[in-house]
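Here's the structure we're looking at; comments come further down.
Removed from the display is one protein chain of the complex; every other protein chain stays in position.
As written, the chain order gives the labels A and B, with residue 1 at the start of each chain.
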Amino acid sequence: MNQKRIIPEFWFIIGGCLLFLIIFIFSQTLNRYLIHIIVLMGIYSIATVSLNLTNGYTGLFSLGHAAFMAIGAYTSTLLAFPLHLRESYELPLLPSFLAGADGAMPFIIALIVGGLFAALSAVIIGAPVLRLRGHYLSVASLGFMVIVTTFAKTLKGITRGSMGINAIPSYTNIYWTYLWLLIAIYVVWRIVHSRFGRAMMAIRDDETASQVLGIFPMKYKLMSFVVGAFFAGVAGGLFAHFTKAIRPFEFSFTMTFQIVIMLIVGGMGTMSGPLVGTFSLMAFRYALKPVEEHLKVYGFIELVYAALLIIIMLWKPEGIMGKRQLKR
Amino acid sequence: MIPLLKVKNLSVKYGVIPALQDISIEVKTGQIVSLIGANGAGKTTTLKTIMGILKPVNGSIVYRDEDITRMPTPQRVRKEICLVPEGRGIFNRLTVRENLFLGAYHRSDEQEINSDLEKSYSLFPRLKERENQIAGTLSGGEQQMLAIGRGLMSRPKLMLLDEPSLGLAPLVVRELYELIQEILKQGVTILLVEQNATMAIRVSNYVYLIETGNVKLEGIPKEIESLEDVRKVYLGG
Partner (left out) sequence: MFSLGYVLQQTMNGVILGCIYSLLALGMTVVYGILRLINFAHGALITLGAFFVYFVSISYGFPFIAGIFLVIGFGSLMGLVLDIVAYRKLRGGPEVALLITSIGFYTFIENFLKLIVSPQPYAFKTPDYLNILYRTQLLTFRSIDLFIIVSSIAIMIAFSLFIKKSKMGIAMRATAENLEVANMMGIEINKVISVAFVLGSAIAAFTGFFWGAKYGQISYDMGFLTGVKAFVAVVVGGVGSVPGAMLGGFILGVAEILSVALLPTRFAEYRDGIVFAILILVLLIKPSGIMGVKEEIRV
């Protein structure tokens, strides 16, 4: 009995080692541009995998995921920003108990704190918003995202407003990214294949029925929402320290839409769906990018993405990796 | 006499679950025919299929010598079949008048519609009193009358009545059944579905007993009533 239970983790470790081997080879052999893309794929995958927990497995169609990424991005940036640059970039100094000797937190800690902050805001916003049904939830979460970006624009003392923060040191590398992705996948996998996951899926399929079975929906909805937010926050932090600059308008609906479409095309509610969706769509994007720049047709890729979403929704709504559900 | 409605070997499935299996029913003009049986036996399913809301996987529905098995619902309404759904199915947020008016939706003869409206009011005087009231505020019995009145507005030749006595007090039920017989006199053939078998059998010309999607028994009321099993299970001994 015991032997059977260690096998899945075992595979994760083996898979993880293999993954890092591959990444190592990549990092030594591929050019910088490709590595850049691969890291971005990893970061977005974390976002998609975490959104899958909320949207795919619990059926809460949140449209505000970018808000959590924003919170994670800003928080980790402010915590890890090198002391000697803070004055020149008009960023506040950290109180001494938070910072180390060099007035800034180590990257990994800053990342985790960013994620925790995002998770905390998920608890705060989740309590009222998650009570709502379907569409109302989506629009309310969208509203939450607008509110967060509004604050990002207005709290100029902390966030430098619409100008955003530049010169963020690039702490993110391919190893950190994929380590976090592995952690995210593992956590989601564990939750899904546990009684929590079963409860979440019950709520997704029929909330009233699940209540009759003795499940308190709020507890599980909040759990998936918060876990999802945590990893989104981490993804945001990785994003900030990779692209080296963040501005409020980046974390707008466009970003949420990208993540949502990658999730849906790949297949909501499946483990491999978000990964397939993210990798294929991003590969597609970067393949088409030269065309867009050459012909100066900006917005073309988004157009294709949107068309793809419509086509998938009309003909294969369960996504590439999904299984068709029984018609109600 | 050619039957008004002839249902032959009708089979209906909900997904993969069979709801009706090989049901055959006949309704002759000027009759009241009842479908009785327990909850979930398939009576409402039968009515819905006749109305076109559900599609059969097998069998045929012939109405006035025309095969309507594949006809869309609005067209069936135009052919003068109407359904008074289970639970009344009135629009609670609309007024009494608006509900009645909708019954004549597919008709374009405005003059006639207005005269029919008056006819309904003479049949159901209480509805006239509450003409501009919101339908949701009516009592159960009044709502049932509204539902029937609405059905009548489409000038049906065949009325499908789904459990009209559901949730109504016995006194009201009696009034209701008097009304049903009045409607019959005005030339509407009625296919009645009831759990309240006693009342249904009393007014019918012919009875079908449906059990788990099949016609278990059929016959004239006297025969059905006399069967001891039926008496025990459906008529309270």
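Rule of thumb we're sticking to: a residue touches a chain if its C-beta (ideal position, glycine included) is under 8 Å from a C-beta of that chain, and two chains touch if they have at least 3 such contacts.
Everything quoted here is computed from the prediction, not taken from an experiment.
S.K.: Consider the whole complex, including the chain that is not shown, and state which of A:186, A:257 or A:284 touches that chain.
M.R.: Residue touching the chain left out of view: A:257.
S.K.: Among A:34, A:123 or A:147, which residue is in contact with the omitted chain in the full complex?
M.R.: Selected residue, touching the omitted chain: A:147.
S.K.: With the missing chain put back, one of A:19, A:158 or A:309 would touch it. Which one?
M.R.: A:309
S.K.: If the hidden chain were put back, which of B:18, B:89 or B:219 would touch it?
M.R.: Answering carefully, the residue with contact to the hidden chain is B:89.
S.K.: Over the whole complex, note the residues of chain B touching the chain we left out.
M.R.: So the residues of chain B touching the missing chain come out as 51, 53, 73-74, 76-78, 82-83, 85, 89-94, 98, 101-103, 105-106, 150, 154.
S.K.: List every residue of chain A that touches the chain not included in the displayed model.
M.R.: Residue positions of chain A that touch the missing chain: 59, 61, 128-129, 132-136, 138-140, 142-144, 146-147, 150-151, 153-154, 208, 253, 257, 260-261, 264, 297-300, 302-303, 305-307, 309-310, 313-314, 317, 328.
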